[in-house]
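So the structure is just underneath, and the comments pick up after that.
Yeah, one chain of the complex is gone here, protein chain that is, but the others are all in their spots.
Presenting chain A:
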Amino acid sequence: MNNLLVLPVLLPMAIAVFLMFFRKNIRLQRVLGVIGGIANVVIAGVIVHRVRTGGIQTLELGGWAPPYGIVFVADMFAALLVLAASVTGLAVLIYSFASIGREREEHYYYTSFHFLLVGVYGSFLTGDIFNLFVFFEVMLISSYALITLGGSKKQMREAPKYLLVNILSSTLFVAAVAYLYAAVGTLNMAHLSQRIAEAGQGGVLNVIAVLFLIVFSLKAGLFLFFWLPSAYGAPPFAVRALFGGLLTKVGLYAIVRTFTLIFPNDPSFTHAWIAGMAAATMILGGIGAAAYRDIPRILNYNVLIGVGFVAFGLATGTRDGMDGVVFYMLHDILSKGLMFVLGGMLIAAAGSDKLDRMGGLIRSRPGLGWMFFILALALTGIPPLSGFAGKVLIVRGGLEDGMVTLSLVALASSLLTLYSLIKIFREAFWGTEPEPEAAAEMLASGESDDRQPPRAESGRGKQTTLASASAVLLLLFVIGIGLAANGVHGFAAQAGATLDNPGLYIEAVLKE
């Protein structure tokens, strides 16, 4: 019963369509969302189990044999990412209850939310390059809706730029597909891989590979990230958690998939490009994270450091590097979601997004403070937590491949991650509380766009509980992956084996 593979796409889509008819019924929207979210986690878990025991799962949509129809493929990499994304999606949904506000909830927030998940899961599971484009668009159009929803001045300033960058990259995506179709005459990824290997990658196929690299880098924020720090500063924090946790990772997934499956044959050319872009991303992201003193910017630049790290793992092209990529992406989806949830809670608690205006929060919110501290250690890669194993594997892959400079850059970027996050922890949670009149003055001048919308004091306790619940859910996974690293490595190694040897994927899809 391989129809299971289409369920992660079908379920949120059904919920999204159903919820369109009940715009005002917020209770129904929330309950259905949570039920769907839990169901999706279960489904993803079952898929992971199936792949674990039965190898790569494929589903031929409509019963058409692979090169002619669209095929859904769940190898371990895709299955694990769907699982991590559905956990993050569920947690962010719960955080939305606490933070998004009634006004947005009544204007199709949850519908857009679920359509975004449709696009993310579909992108992970599809085995067809044009279908990947369509799922990208499903995801992006939902993200356009989410980034503009609310219509604040800041959102109206950033949204047109965000749209422009993504329209441009989507246009280039179609152009790249056109060139690829002209060169090899197929769209199925496994079949593409086969034909490109036969034709010998070089010349025009390398040009097409670089075009794909540009397209996906624009989406993932790999070196071409100029749009990301300001665009991710515009929407509410729940939306940012979704973007930071999932959107850039889908771009990264596409890069990893493209360059391990379709264009793996000329690594001295393509992977050298990726290595250079990864180094630049880590350096610039690190500089940005260390330089700024307002929380949204620091968090946004930390997203970039993670993107650079995964690309570095891909560029090593070694088995260890591949395992590390899988491991690190799992960690990154969960912990970046958690980072924005905690950032949102922190700003709601402090009433400001500027570090200079906060301090002493550990007295009033000790739980939040220590969760943030653990997260900072996890993102840096301190041993018992989730970031460690991925970073070790990636750096070991880099050293095996003789990329000493790049490995040092990666380690230095971890140091900058630690510095930037501990800077937040030290200044926001320790020290003395800021002068109340300074905060009041700032509220009056409306300097901060990141203030939570004012709401009734009575509902406040419940909302803090909801937000904490979502943070705790993610934190349990972040700690759990770290503690169970040995077990998770078994899964990551199975995924890495497929990435390292595209023959396994081709065999599973084309059944030869």
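Going forward, a contact is a pair of C-beta atoms (placed from the backbone, for glycine too) under 8 Å apart; a residue touches a chain by one contact, two chains touch by 3 or more; residues count from 1.
Note that contacts and distances are computed from a predicted model.
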From "Glutaconate CoA-transferase subunit A", "Na(+)/H(+) antiporter subunit C", "Phenylacetate-CoA oxygenase subunit PaaC" or "2-(1,2-epoxy-1,2-dihydrophenyl)acetyl-CoA isomerase", the hidden chain's UniProt protein name: "Na(+)/H(+) antiporter subunit C"
Sole touch to the unshown chain from A:V31, A:I167 or A:A272: residue A:I167
Check each of A:K153, A:K462 or A:K511 against the chain that is not shown and name the one that touches it. A:K153
Please pick, from A:L10, A:A39 or A:I141, the residue that touches the omitted chain in the full complex. A:I141
Touch with the missing chain holds, among A:A84, A:V118, A:V177 or A:I362, for A:V177
For the chain that got dropped from the picture, name the residues of chain A it touches. 130, 133-134, 137, 141, 144, 148, 151-153, 156-157, 159-161, 163-164, 167-168, 170-171, 174-175, 177-179, 181-182, 187
